[in-house]
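For reference, the structure I am asking about is given below.
Complex shown without one protein chain; remaining protein chains in place.
The chains carry the letters A and B, assigned in the order they are written, with residues numbered from 1 in each.
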Amino acid sequence: MEAFINEFPEVLQAFGYTVLLFLCSGVLSLIGGTILVAMRVGPIAVLNKAAATYVTLVRNTPLLMVFFFFQFAAPKIGINLKFVDVHIGSFDFTSFFATAVVALTLYTSTFVCEALRSGVNAVPLGQAEAARAIGLPFSGVMREVVLPQAFRASVPPVASTLIALLKNTSVAAVFGVLEAAAQMKIMTNNHADERWGIFLGVALLYVVLVELVSLVAISFERRWRIA
Amino acid sequence: MAAGVLFDAPGPKTVARHRIYTIISLVVIVAALAFAVKRLADAGQFAYALWEPFVTPQYLTALLEAWLDTIIMAVLSVLGAVVFGVVFGISKLSDHRPVRWVSWLVVEFFRAVPVIMLMIFCFYAVFGDMPIARGAFWSVVLALTLYNGAVLAEVFRAGVNAVPRGQAEAAYAIGMRKAQVMNIVLLPQAVKIMIPAIISQCVVALKDTSLILIVFGIGLTKIAKQLPLSFNNIVPTTIVVAACYIVTNLVLTWLANYVQRKFVGEKKVLQVSMVADVGEAKTTL
Partner (left out) sequence: MRFIRTKAAIAVAGLALSLAACGDAGTDNEGVEVEASEDASFEAGTRMAELAEAGTINVGVKYDQPGLGFNETGSDMPTGFDVDIAKILVASLGIDPEDTSKVQYVETISDNREPFLVDGKVDLVLASYSITDERRQVVGQAGPYMLTGQQLLVPEDSEAAGPEDLQGKEVCSVTGSTSLDNAKAQGMKPVGFDTYSQCVDKVLDGTVEAMTTDGTILAGYAAQNEGALKVVGEPFSEERIGVGYSQDYPEMCQWINDTLEAANEDGTWAEAFEANLGASGVETPDFPELDPCES
């Protein structure tokens, strides 16, 4: 435990990256997932197929391979994010952070899409029929009637997805971002005799973060519950 | 909700509009694909030399062996996870409060900790003195057993709770004991509901086997790491390795759906939320 306490500032900084990765890719994944689900349930058959194909392919690919693709393969064909170079306080947002956000977003969007779709499926048929009966077009049906309810119904699955995302940020450790898991690996390497303390310490902080997201999700769920 | 009820049968004007949208989206999609292919071609990524390893017996055999290793790791860890899940799932339903609390704590802990951290820990602290390929193998199996076991414990609890209440009540009424109710009445029915969820968990486990790369490449990740060192062909390697994972997962998904239809019927697949609800821990038989 001594190493963990001595290097606590580094651990906190590393968890800072974890939280920032989570927030950036979380917001983007919610947007991406919404776009995907709109394509998925919309009237254009081509978009429908395209979204379904994308979701099937990416969901079945390990996140690590998605990272691999954007970190190593994409630069080979001239796609990279090296123009990203922002420094705020002690945090650096360079291509490694940006690439991690892109990979996490593209991966998590597909899960958000499926979570939202289960929400759309949970809205009773009559709702959409009634909306159509009063003459709303597809966009109106979705925007005014179906999506607001779907969002509420999908709070639990989306929250599950976001918790998975929070844990998945640890994959960035393999690709040059010094977040919590990378910090743990370094400390595990340097202090062979304190591996239990380091593991439990870092794990505990993850548990705290996960419980925080859970609490927020539960409070949203209670507030938005469909009567 | 079927997508069909979201919009009316389109009239002639809408049909025309949709046709335009279809054409625009098609153009965009084709353009994006063409751009990707052109970039690949410009960078010389279609050169036969880069793909040749995948048709050369030596590397093809290595790839297939690595693929098999990956599948074995996933299967072993899911088998372990089923045992872990049954033990802690039953404990979570126990009548004794301390048992319930301890198993709740264990399950929540392993659900909240990233798999990659479990792997780092297992690799160094648990299997540190094995030869590293074997140590990495068992680190993957143990870490995924703990994580997936924690998820399956929830699946299991939900599965038992999904058996209609009257079944247990009827069993008690004819004088069965607690263990009998569990073993003879609830478990057989719960397991049937659980099987598709267990197969789905195989998909998760299979994908997560790749995370061991943080300490050591084994299975398909080993190919992804080592092959480009010999042939400088990271783009083809990434595509081939990803394809291996996708194919395996699609087969597993198909299997899960088949089993679902065969044993459970058209009911929804059992889903378990990652959101911990403290209230749930108090549920008992």
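In this section, contacts are C-beta pairs under 8 Å (C-beta built on N, C-alpha and C of every residue); 3 or more make two chains touch, one makes a residue touch a chain.
Remember, predicted model here, so these are calculated numbers, not experimental data.
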### Task
Taking the full complex into account, find the residue in B:49, B:105 or B:184 that is in contact with the omitted chain.
B:49
### Task
For the chain that's not shown, point to the residue among A:66, A:182 or A:218 touching it.
A:182
### Query
Of B:12, B:98, B:131 or B:175, which residue touches the hidden chain?
B:131
### Query
Where does subunit A touch the missing chain, residue by residue?
72, 75-76, 80, 82, 92, 94-96, 174-176, 178, 182, 185, 189
### Message
To test your reading of the contact rule: which positions on subunit B touch the chain that is missing from view?
### Response
49, 52-62, 124, 128-129, 131-133, 213, 215-217, 222-223, 225-232, 234
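In this text, only the chains that are shown with their structure count from here on.
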### Task
Flag every residue of subunit B that touches subunit A in the complex, lowest number first.
1-3, 5-8, 10, 18, 21-22, 25-26, 29, 36, 39-40, 42-43, 45, 108-109, 111-117, 120-121, 124-125, 203, 206-211, 213-215, 221, 224, 228, 234-235, 238-239, 241-242, 245-246, 249-250, 253, 271, 273-277
### Query
Can you list the residues on subunit A that touch subunit B in the complex?
41-48, 50, 56-57, 60-65, 68-69, 72-73, 76-79, 120-125, 128-129, 132, 137-138, 141-142, 146, 156-157, 159-160, 163-164, 167-168, 170-171, 173-174, 180-181, 184-185, 188-189, 192, 195-196, 199, 202-203, 206-207, 210-211, 214, 217-218
